[in-house]
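Can you read through this structure? Questions will come right after.
The complex is shown incomplete by one protein chain, all other protein chains being positioned as in the whole.
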Amino acid sequence: MSERLDVLILDDEPIVGKRLKPALAKIGCEVEIFVNSNEALDRINEKEFDIVVTDIRMENIDGLQVLEHVVKKSGRTKVIMLTGYAMMAVAREAMEKGAFDFIAKPFKPDDLRKIIAKAAKALGSPIDFNASDAGND
Amino acid sequence: MENGKQKELRTLEGHYDRIESIEVARKALLDRKRMSMRFLMYLCFSLVFLIALGTAVILIITNSRVEKKLRFLEITNDLTVEISQARRFEKNFFLYGTNLNDALENIYHAKNILDQNRSELKKILGKDEHERIISSIISNINHYEILIDRLIKTEPSQMVSPKFHSTKKEIEAELRKYGREMIAFAQDLMKKERESLRRILSLSRNLHIYSLIFLLIFLMFVAYLFGSRLLSHINRFTTYAQRIASGNFTPITPTRRYRDEFTDLALAINQMTQELEEHEATIVQSHKMRAVGTLTAGVAHELNNPLNNITITAHMLLEDYDTMNKDEHIDMINDVINETDRSKKIISNLLDFARESSSQVESLGLEKLLRDTVDLASNQLKLSGIKISFQTTGNLPRIHGDGQQLQQVFLNLILNAVDASSKGKKIQILLVPADEPNYVAVKVIDTGKGIPEHIIGSIFDPFFTTKGKGKGTGLGLSVSQGIVGKHGGRISVSSREGAGAIFTVILPITTIPDKIMHQQVLL
Partner (left out) sequence: MSIIIIASDSYKTGREISEKVAEAAGYACMDRELLKSVSEKYNAPEGKLIRALEKPPSFMGLTSKLRNLYLAYIQEVTLSRLLEDNVVCHGLAAHLYILGVSHALKVRILSDPERLISEMTAQENVARKKAINLIKKRKALRKRWSIACFNMDENEPSGYDLVISLSQIEPDEAVKTVVDTVGYRKFKPMTYSIKCLKDKELAGRVRAVLMKNFSDVKVQANGSTVIVETRALKRDKQKKTEAIKKLAGEIKDVGIVEVHVFKDIFRQAVESDR
């Protein structure tokens, strides 16, 4: 395993961050969690993350705005969109705006880990992840 | 689909009361003696015919009587002529000593007339009268004849004797007496008959006039009877039609003692209203199911969040079970439980609304009803990125009504407002006392695209929609108007194109619950 990946998780559902943080930590991610998009944006302005995982439907600033902001700020950051309101139009919009991937809720932690691994590979710092034995890391 | 059918059936169940009342009305309508207009018409025509027939019969009878009298007059006239002739000869004989044989001939003729027409006279005069009159005439004639005969026999020998002169005088006096009597009798008879003929003729004339007058009055009466009856029926049915048009489907009940063709019409209308109502119920229900369909999209999406929380938590629990302590286990399990509850809440609201319940009138607090409705629509609102706020002056009296149906009304208005608003707009719901006393008002205010002036008059029409195919049904407002109308309230709208729309529903508060309850049976 090379250097750790900096991951930001933004979802107004607190459980998402709470549970995904340990899940991603296991595959070598340094995870910061946010439930409020404003705070998350502030943090993104401060720090360049490798990966941003964001929900789409949120109060005030939604995930697509976060995506735009991240893409503008740092081209190399991979943004992964989560949403319970998955629809083709939104998916295409997110991709067009530069999302790395798009996943519909409900998903399993492994589904996300697979995407993170893919993103890490794209970032040039592949992580050692094998979905089937992630739990035994 | 199956559900739809089942619901439809159950809606019908909900209308059993109404069907029953229609059945009762039907029984009452049929449970009368039938006196159809057709029957009455036949009756009247038959009466007119009978009257005409009667008049005709009477006329025929008088005619034959007149004929008889005329014949009688003819006979008596002949008789009188013969007798007068005889008397003239008699007179000549006494004055100039002319032949008497001619007089005898005339007498003979007169007797002949009486003889020939005996049976006829008998018929005309009747037996008794005939006996009396004819026998007296005949006896007069006989006497007269004998006297004449005597004169003729005595003539040649005793012509010059003075004794003869005196006998002649005697005979002459007697002859005169009989002759006069004969004439008087015949003339009397004639006069009597003429009098009676005149009476009969005037009677027949009067009969004509009276029967005409009577017929005229009778026909006027019949015309009036039919006319007023028809008119009253038509008026009655006009009011029924207006009543039905205004949404009052109370069955028509009997108003008259007898049933007739209009009873059949009333039955048909009762049947029609029943069917109308069933259709209306189906439309209300199908529109509700459409609203449910719209809401389901929002719910399905909203449900994904708790489901996701459950999925991740359960998976992590499975993954890290061994490395975690008991507190962490409990925390995770609690999360799962809470999220499950949350899922349940998300759908239960919708299920409550979707559930088919036969319409139930109850005392309702509009505040809770509106909050529930807002909750119900909240997922949809989230999906569209539209905010909603609910405000009330509080402490408003309760109303009576069918909660589910009213919820459907407010949901329709909210969903319309959502459709009209773009992302980021706000919808405001107000519950306030209405300007009219004893009413409360619910206002659904949006700042969406508004309603153009030229269509504002049509938006309550069934099937009027400006939304694309598959999106709008055009039934929302018309169904809502129907529901509110049945609750004794009204929906109104004010809007400016581009600025938004305000829909106001006013509903009567229950001061006299019983009365309104009663009224609501129609729901």
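Observations on the structure shown:
We call the chains A and B, going by the order they appear; numbering starts again at 1 in every chain.
Throughout what follows, a residue touches a chain if its C-beta (ideal position, glycine included) is under 8 Å from a C-beta of that chain, and two chains touch if they have at least 3 such contacts.
Here the structure is a predicted model, which means the values were calculated and not measured.
When the full complex is taken into account, the listed residue touching the unshown chain is A:86, out of A:61, A:86 or A:122.
When the missing chain is restored to the complex, the residue among A:25, A:61 or A:103 that touches it is A:103. Hidden from this view is one chain, which touches subunit A at 86-88, 91-93, 95-96, 98-99, 101-104, 111, 114-115.
Definition applied: only the chains that are shown with their structure count from here on.
Note: centroid distance subunit A to subunit B, computed from Cα atoms, is 78 Å. Contact residues of subunit A toward subunit B in the complex are 13, 15-16, 19-20, 22-23, 57, 82, 84-86, 104-110, 134-135.
Those residues of subunit B that touch subunit A in the complex are listed here as 301-305, 307-313, 315-316, 319-320, 332, 335, 339, 382-383.
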